[in-house]
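Scroll down for the structure; my scribbles are underneath it.
Only a single protein chain was left out; the remaining protein chains are all shown in position.
First chain written, first letter: the chains are A and B, and each begins at residue 1.
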Amino acid sequence: MSKIIEGLYYSESHEYVKVEGNIGFIGISDYAQHELGDVVYVDMPEVDDEVSAGEEFGAVESVKAASDLISPVSGTVVEINEALEDEPGLVNKDSYENWIIKVELSDESELEKLMNAEAYKAFIGE
Amino acid sequence: MNNVYYGKLIFELSKEGRRGYTLPKNELAQYNIEDLPAHLMREQAPALPEVDELTVVRHYTNMSNNNFGVDTGFYPLGSCTMKYNPKINEEMSSLPAFTGLHPLQDVSTVQGALEVYYNLQTSLAEISGLSEFTLNPYAGAHGELTGLMVMKSYHMSRNDDKRTKVIIPDSAHGTNPASAAVCGFDIVVVKSRPDGTVDVEDLRPLLDDSIAGMMMTNPNTLGIFEHNIAEIAELVHEAGGLMYYDGANLNPMLGMCRPGDLGFDIMHINLHKTFSTPHGGGGPGDGPVGVREGLEQFLPCPRVVLDENYELKIEFNDESLGSVSGFLGNFGVIMRAYSYILTLGKENLRMVGPLATLNANYVKESLKDCYELPIEGVCKHEFVFDGLKDKSTGVTTLDVAKRLLDYGYHAPTIYFPLLFHQALMIEPTENESKETLDGFIEVMRKIATEASENPELVKGAPHNTPVRRLDDTLAALKPVVTYAELAQAE
Partner (left out) sequence: MTYKYFPHTDEDIRTMLDKCGLKSLEDLYQDIPQELFLHRDYELPSEMSEVEVRKMFKEIGEENAQLSCFIGAGVYDHYSPAVISAILSRSEFLTSYTPYQAEISQGTLQYIFEYQSMMAQLTGMEVSNASMYDGTTATAEAMMMAVANAKKRNKVLISDTVNPIVTRVVETYAKFHGVVIEHIAAEGGVTSKADFEAKVSQGDVAGVIVAAPNFYGIIEDYTGWADICHDNKTMFIMNCNASALGAIKSPGEWGADVAVGDGQSLGIPMNFGGPYVGFLCTSKKLIRKMPGRIVGATKDLDGKRTFVLTLQAREQHIRREKATSNICSNQSLMALYVTVYMSLMGNQGLKEVNALSYSNAHYLADRLVETGKFELAFPDKPFLHEFAVKYHGNIDELQKEMLSYGIQFGLKLDDETLLLCATETLNADEIDEAVCYCESIVNA
């Protein structure tokens, strides 16, 4: 049973957005980290890079798999989680605590197209 | 191969002042390299080992003892066609009359080498039912890329520049889409039916004037012949696309069918699979590319052609896609493949496909009661099990593979194709005897029994190899890829 947190927005490619003000914390869901296995590398964009909803902004790699990170929202990267550079396994420990990038949202209406916790739960069939 | 781990690195055997070479005395020492401007010269010497000759010989000999090759034992690695590498081919490829040739020396002095190249070209054309071949690509993936370049050149020559997509079945090897991407194509995936063959109904709507062509492996990666191939080729051709044949699985076709007769326009062959040249631990191979009449002019340069005086020439032509290699491919590999074809001759070449196919079906039929066979019916040279039939033990395909190593067999290909979760892909080649196959079958059955009776034994395998299971995660998490890094870490 994967952990799903109420109040977050989820995408079909298993990223989540946690919104605080106009800042979105983007990471991968607990379900996604479990499917991937031991994460050995997180490829992240640079601060000030632009991301767009539905477009790739990096990748998460395990030993035998790799998954592109698709941004659920558009905006400007204001921070990346540098802790993941040294310890990518943090994503496995708690993928919600260990977000990947922080984005200043340029279009908050995009959030409406994402799933809430309940819908995401149904989406992954749990 | 032995099971005592050697494990030393040559750097660890180094002692300052030792040497493993002799060179002539410099009779012209008045011409001194130190006269070159100092700022253009190396400041820090490379930290290479300093070892005597016997130490080098023993080091690599001991290392080789921790390796498993086709000469060691049965190597049923699916999709890799690990056939026997005849020794005569090695002898022929090391003849000084060929190995000493500089690729740019005058064409009149390399007529023998060109003859080998040309004859292999024409032999492959006959075997594949296509018109012309280049032997320049260095490997299967390189052949794919070259073949796709031919495809693109063809459309460009017709000013048909909207054809930007290539169709690839979802069962295809990852190299197909990767090669298409390197060639600048977008990829369209066509679905497989439950039996693993291309779903023609899924294909139809994908075909329009943006399609450059379709890549197929036939038999496909499940070892199943695409029996709708004629219809598929017709549909793709009607839409203006070209058919690309990935020669990864050509072996069972030898003597029976030719890709050119199946409607394919472009193909590559892996000389290191179908034509028995040794895999060499990963290379060198060679990936000749053949084309249907009307596409020859796009093949990469240099080309070997026969002129009107029956002399062989090395040619560069303007319509060509360009060059994908420095010279004429991996010539040493070409020598081996030609020796193989001459040795077998037409009588034995035609037996390769049927015997490889017989071996695969025999193993399949002998094991399908204890391993899950997802697709019934005759396979070609290889087939896929979806793990053990009894899934309750928790023993995975990886465990079965590792346990095989304990019994002195190389493992089959595992977790490919991706259509099944526990894929175990077995390819015995035509060179294996019934006794060898029976031995393998017995061990596979024994492992199935072990999985039920003592699953921990299988999950902990291998037990009788030089080293035990390796920590892949550690390697990827903190990559240590040179001795300098390793020495620092230790």
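Just so we're on the same page, a contact is a pair of C-beta atoms (placed from the backbone, for glycine too) under 8 Å apart; a residue touches a chain by one contact, two chains touch by 3 or more.
Not measured: the values here are computed from a predicted model.
The missing chain, though absent from the view, touches A, B when the full complex is examined.
Check B:S339, B:T396 or B:Q422 against the missing chain and you find that the one touching it is B:S339. Of B:I167, B:A180, B:L222 or B:I447, it is B:A180 that touches the chain left out of the display. Residues of chain A in touch with the missing chain: 40-41, 43, 61-66, 68.
Throughout what follows, only the chains that are shown with their structure count from here on.
Residue ranges of chain A in contact with chain B, taken from their complex: 38, 40-41, 61-64, 88-89. Within the complex formed with chain A, the residues of chain B that make contact are 415, 472-473, 476-477.
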